[in-house]
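Only a part of the assembly is drawn; its chains keep their places, and the rest are absent.
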């Protein structure tokens, strides 16, 4: 099965991103082949959606090289990039139940060498909690707002700050909220001008969007 | 075609509501038969979703008896009930585009003799507008919150006031907002505790729910 894997080694050169590996849909055989290639090529990799079970089934030498964070299910295979400069991104989760996504964004930013601040439990049904932190948030040029259910947080934020706001809906919830389509649609239909949106649960993608923006801004 | 109509004359006796006529799906022939029966029975009626075109095609004597409001497309056929007591319901529309629904609620309440206050253009993307009015809203035991698109208004309200909050999604908007399902789902999935929800564009229903609540509260 050697021929099933072809890492995209030009991506860094062309886009400025290392290749990241979405692990969930891949078999352990394929994951092992990928890590083998990375070791051979002297590459570091960001692993996303790596389950506990998958991690435990990897060959021990590979497993030992992975810095794993269980809530976000992310792993650093090799050392992450060095951090340069102060935090320029706020990663905000509406509730504790949304941290599995916001942490994925924070870990991705950190992997690429960008500091960031994480804020949790500021859902708009208790507006005072958000307003206490709003000045801190306003100072960041990029805000990642993670929310499920009614997903009102990014709309409220989009009306309070002039920064770039990237909304990430989560699949948390039951009934009509289950799966995250309600949250996704609420963000897309937001009346806050210029709110951008990612796929449901896509914390990794939100971080990549932030990286494109930070690159356009230039070094801090 | 005389046999197609059978007004529900017991409704007032059983539920405390006069019968209201949803006009949109009915032919002018049927509407005329209904108004004929009402005249014969000495009944007043609330007409909802009565289009300009339908109104203009009714027999002139019937048309002359109708007090028509064009934005809500409601008509009073006969005098409305007398107003008793002060306003106990706030009817709030997130934007000007939602007034066609909030006005239907306000007109229904007025028909049944209940004063109410109407507030418009307080969408949460401009939060300061809502906060200016919040004390006035808090004094009402029942709040009807009408919003389309992201429908974040009822969630924010539900976290700011302890009154009964009835959310009404509107079908205003384009893309994923079109038709109102996004707004509906955002309200149903709201993280504000105890928010109740009506069908899309159902201002009449929201007013009826308010009437059931006011009856439970008793005279003011």
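Should a chain be cited, it is by its letter among A and B, assigned in written order, with residues numbered from 1 in that chain.
Assume a residue touches a chain if its C-beta (ideal position, glycine included) is under 8 Å from a C-beta of that chain, and two chains touch if they have at least 3 such contacts.
Predicted model only: the values in this text are computed from it and were never measured.
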{"item": "Number of copies constituting the complete assembly, 2 shown", "value": "8"}
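Keep this in mind: only the chains that are shown with their structure count from here on.
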{"item": "Angle (degrees, nearest 5) of the CA superposition of chain A onto chain B", "value": "180"}
{"item": "Interface residues, chain B side, partner chain A - complex", "value": "94-95, 123-127, 148-152, 155-156, 158-160, 173, 175-177, 181-193"}
